[in-house]
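Accompanying notes for the structure given below.
All protein chains but one are shown in place.
Chain IDs A and B follow the sequence of writing; residue 1 opens each chain.
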Amino acid sequence: MSTRQFGARVQRNEDDRLIRGKGRYVDDIPLEGALHGVFARSNVAHAKITRLDVSRAAALPGVLKVYTHEDLGSLDMKMPLLIPHPCITHGRTQYPLARDEVFYVGQAIAFVVAVDRYVAEDAALLIDVEYETLPVEIDLRRAAEPGAPLVHADVPGNIAANLVQESGDVASAFAKADHITSITVHCERSTAAPMECLATAARWDEVSGELTVWDGTQAPIGLRGALASLFDLDEHAVRVIAPDVGGGFGPKIHFPYANEVLVPLAAREFGRPVKWIEDRSENFVHMTHERLQIHDIELAATRDGIVLGLRDRFLHDTGAFIPYGIAVAQVASCQIAGPYRIPNILVEFSCVYTPTVPVTPYRGCGRPQANFAIERAMDQLADELGLDRFEIRRRNFIQPEEFPYTRPNLIFADGLPVTHDSGEYEQALRALMDALDVDAFKADQQAALEQGRYLGLGLSFYVEGTGLGPYEGGHVRVHPITGKVFVNTGLTTQGQGHATVFAQIVSDQLGVAVEDVIVVEGDTGVYDWGVGTFASRAAVVSGSAVHKAAVLARKQLIDAAANMLEANPDDIELSDGRAFVAGSGVDGVTLAEIATASNPLRYAFNKAAERATQFAPAARSDGPPLAEGAHPGIEATDYYAPPHATWAYGVHGAIVEVDPMTYGIKIHRYVCVHDCGNMINPMIVEGQIAGGVAQGMGGAFYEKLEYDEDGALRNASFMDFLIPYATEIPHVEMIHQETPSPLNPLGIKGVGEAGTIPVAQVIASAIEDALRPLEIAPIRKVPLSPSLLHSYVTEAGLRK
Amino acid sequence: MKPSAFRYALPSTLRDAIDIRARFEDSVILAGGQSLIPTMNFRLANPEVVIDLRKLDELNYVRVADGVVRIGAMARQRVVEQNDEVAAANPLIRETLLNVAHPVIRNRGTVGGSLAHADPSAELPTLLTTMRGAITVCGPSGRRTIAAEDFFEFIFTTAMEPDELLVEAAIPALEPGEGWAFAEFARRHGDYSVAGVAVTLKLGADRRIDRVRLGACGIATTPALLTECERFLTGKSPSPELFAEAGTLARDAVTVSDDSATSKVYRQHVLAGLVARNLTTAMTRTDGA
Partner (left out) sequence: MTETTEFEPNALVRINVEVNGRAVSEEVSTRLLLSDFLRHQLRLTGTHVGCEHGVCGACTVHIDGTPARSCLTLAVQVDGCSIRTVEGLANADGSLHPVQQAFKECHALQCGFCTPGFMMAVAGLLDERDDLRTAEDDSIREDIAGNVCRCTGYMNIVSAVRRAAELTNEKG
C-alpha cells in the first residue's frame, strides 16, 4: 500500500530544473532573430501632450519602428474594465499608448522596436515630447476633497466608484453602545516587486496564422480572450503561454498591459518574434501598485467589550485608472469585521483617482489594510475599556458552533454574502498565548524596562476569504507509453508548487509516485478552461477540480484493470504504478498497460500496444471497439465551482525590542498560528506563510512608494525602495491548526496571501506595547521607519 | 537599463591611462564598477569614454610598512578586508570594510573606486578622513599626495583635477594599545547608513585620553571629522557620561537636512548614540581596558 501523499512533506517536482538553471522564463525562451521593444514613458504626472516627434528615434540605425497611438489602428482603444460593478459610476481605463494626454509618470507614450534592447533604449531617449502640465493632487485625502485638481476632466471629485454596504442595523447598535471607539489608520502605497518583472514575447506564424505569446501572466486564458478580441482572431489562433514566472503576487493577474498589445502587434507587422522585457526601473512606474487606503473606523461596544457595531468609511487610491474595478476595496470591506461576531456592520468606500500608477491587487488585496484597521481598533478598544488585548478578542470571536456564519448583505468579491465556513478561532488564540507565554513575557518586559530596554508584544488575528470562484478545471490523463500521469489546469504557477501539490492529490487516487505526475499549466494550447491564479484559490479550486478528475480516472483504471485481470473492481488496488487484485500477491498490470489496453489500436507501435490491436485476444469483443459513451484511454476532466469563498484564518504574535538609540527593531520571536484547513503539503504551506510574512514585514517597515507633490516617483529603484534582505526578516515559528472546510472535497482553504495580512498590525501593536512607558501616541500608520518612531517619541516627550 | 555607447579604453600602464584621461573631456574611470555601472545602466551617466583600469597591476597592491597601510587604487575591497597584515596594523580598516555594502559587492569594488566616488555616505572616505590618511593622485604633471581631509570637497566631488587619477590610499597604522571601532546604522543591512561613526582611542599613562580620532559618514556633504568632539575628549578621563556628552556635542556636525525617510533630528540622535557607543567599544579595546 502506498503511503498517503496528501499531507506529506513531499519535495518539489519543479525544483530539479530550476536549480540547474534550466528554468524557462519569458526572456529565456530562444527566439531566433527576435526584435526588442522598449517603451518611452511619460515623465510628468498629468499633462497634455503638445508635441510628440519620433522621427529622430525612428531614424536611428537598428530601429525598425517607433509606434505611437496613431500607428495602432483599431487597437487605439480603451483597454477593458475587467471586473465591472454597478457602483463604478466613472470607470476609466487607459489606451495602450497615450493619446493626447498623460495621467501618471510612467504611462507609455511610444513603443520602439529595434534589433536589440541597447539600441531600443538609445532610440527611446531620442523621442521628442513636449507637455503642457496640468495641476495634480497626489495626497489621497485631498484628492477626494471638493476643488481638487481632476485626474479626468469628466470625473467629478475624482471618484470612480462609491459603495455602501450594511449588514444588520448599525445605527441601533451605535445607539445602544456603552462605548464608542474611533480611529483613523493609513496604509501606504506599495508594489509587489516580483523578482522577474513583466515580460512578453510573441511570434506570429505566417503559415498557420497563429499568434503565440509567452507572457509572465497569472491569467493566460483571460489574456488569450483579450488578445483574440483585440486582434479579431479566433481563439484557437491565439496561444498564450505563461512559462516559468518569477513571482507574481497579484499584479500579473491584470491584463492586458500595453506590452501585451504592442508586442504581438509588432510581431505581426515585422513577421519576426518580438520581445519586451520590463526592467526594474520601469517596473516601478508601469506594473500596477496597491495598498494606499485611509480608514476611519468606529466600534460600538458594551462596557464588557462586546462589539455590537462597526462603521468603516475608507478611501481607496485606485491610481489614474480603475482597470480591475473595485476588487481591492471590496475585498477590504468584506474582511473589515475580521473573526469577530459583530452583527451590525456599515462599510462605505470611495475609489479615488490620483495621477499615479493604476492599482490592482497585490498579495493580500485590501486585507492587510482592513486587518490593520480592525485590529488597531480592537487594541484601542481594549485600552479604553481597560481590558486585555487577548481577552477582548476572545469575547468577540465567532464560536465553532456558529458556523456557517453569514454576514447578510455584505457582498464579497464572488458576488455572494460573506459566510465564514469553519474555524476554531479561540483555540488559535490560545495556541499563540501558550507559544508566547504571555504571562512570563509580562515579567520579562517589566524586568527589561528597569534596565532601560523596551520590549513589546503584539498580535493580530486575521481572516481571509480564499478560494473564490467562478470555477477551475482539472484534466488527468495516463500516458499509455510511460504510465506517467499528465495533469493540466487553467492556472499558472509563480512558485507556489502546483506541480507538486496537484501531483500529490493525483498520486493518492491513482497510486503513482508523485514524481511520475507531470503537471502542465499556463499554456492555452494544452488546456484552456479556467480563470487564473489569484485570491489564494489554486489549491482550493483547481486542487478540488484535479481531485475530482483523478477520482474519475481512478474508476476508469479500476474498471479496466478488473477487466484485464478478470477480477471484481472492488478487489482492485492501485499502488506503485500498478493495478492488482488485493491480497493476490500477483503483480497485476501497470498503468501504462491499462492505458494502452484502454485505447483500441490498429498498429502495434510497441510491445505493449500489441495487446490493444484488433486481433489480440484481450481486445476481442462482440460490440464496437469503444462502447457507446466510452472514450479511449484513461482520461478525465472535471470542474469545481465553490459555493462561496472558504475562510482561512490565523493569529500572529511577536515579541520585539526597540533600540532607543537607533529606533531599530529587533524581533525576538515571531509566531504564526494559522489554519488553512487540510494541508496538502505542510512544507509548501510553511513556505507560503514565511514568504507572506516577509512581504508583510516589507509593508510594516520598509516598503513605501514615495510620490512627490508633482507626481514623480522618488524611489523607483531597489536602492531606494527597500525590499527586505535576509537580515530584515525574522525566523517565523509556525503552529498549524487544521479545521477542514466543509465546502470542498479535500477540506482545504487557501494560504497564498495569509502570511502577509496581519504583519503590519503585529508590528504596530508590539511597538506600541514596547513604547507604552514613553507614552507615545497610538500608531496609526505603516510603514514604520525608525525616523518616524523617533518622531513619535520626541512628540510624546514634548507633550509631557 | 543598458548603458549608452561609449569609447572603451584599456590602458596597460598608468602613464597611458593618464594620457587618455587628458585627451577626452568626458571620461570616467572604470575600477570595480560597483557604483559606476549602475549609474550607467540607469543612464544617469553617459560618458564619452570609459577608461578601464583592470590591467594596471601597478595599482593593485596592499603594503604595510613603516606604520602605514598603503592600498593601491585597484585593490579589491574584499582583498584588503581579508588581509591579516592590514588587520594587525589597523583593525579599524577591516571593521569598516565589513560595513561596506555586501561581500559580493566588495569582491569587485575597489578601494580607489570608492574613494574617488566620494560619496559622503560611504564608509571608506570616512575611514580615510578619520584616520587622517592621505590620498595620492597622479596626473600629467606627476604625483601629488592630498590629505584626506582636503580630498573630499563635496558630494561626489574631490580635490582631484579632471586629468588626474587616484593611485593610492595611505592609512596610518594604529599604535600599540590604541582602541578602535566602526559602526553604523542603516535601515536595511548593507545600505548607505543613516549615520556611521569611526573611532580610534588611545589612553595615556595617566589613563586620560591621549588621542582620539572621530569621524562620521552620512551626516554632511563630505565625510565629517568630529573635531570638536575630539578636542572635547582629549585629556579627559573616559567615562560613560563623558562619551554621552561627546555624542551630544556631535549632533551639530549633522548638516544634511530632512529627507523623506530620515529627519535631521533623528540622524542627530543616531549619530549621538553611535559616537557614545563606539567610544565605549574603542575604550574596551584599548590597552589594559
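Simple rule for what comes next: a contact is a pair of C-beta atoms (placed from the backbone, for glycine too) under 8 Å apart; a residue touches a chain by one contact, two chains touch by 3 or more.
Computed from a predicted structure; not experimentally measured.
Partner chains of the missing chain, restricted to those shown and counted over the full complex, are A, B. Of the listed residues A:Thr68, A:Gln695 or A:Ser741, the one in contact with the hidden chain in the full complex is A:Gln695.
In the full complex, the hidden chain is touched by chain A at residues 11-12, 14-16, 18-25, 27-28, 30, 117-118, 192-196, 244-249, 279-280, 494-497, 683-684, 686-687, 689-695, 717-719, 723, 725-727, 729, 731-732, 755. Chain B meets the missing chain through residues 1-13, 16, 20, 30, 33-34, 37-38, 41-42, 50, 52, 54-55, 78, 101-105, 107-108, 189-190.
Keep this in mind: only the chains that are shown with their structure count from here on.
Mean C-alpha positions place chain A and chain B at a centre distance of 44 Å. The touching residues of chain B, counted against chain A in their complex, run 1-5, 38, 42-43, 185, 187-191, 194, 260-263, 265-266, 269-270, 273-274, 277. Note for the complex: chain A touches chain B at residues 117-118, 121-122, 125, 279-281, 661-664, 701-702, 706, 714-715, 717, 719, 722, 724-725, 727-728, 785-787, 790-791, 794.
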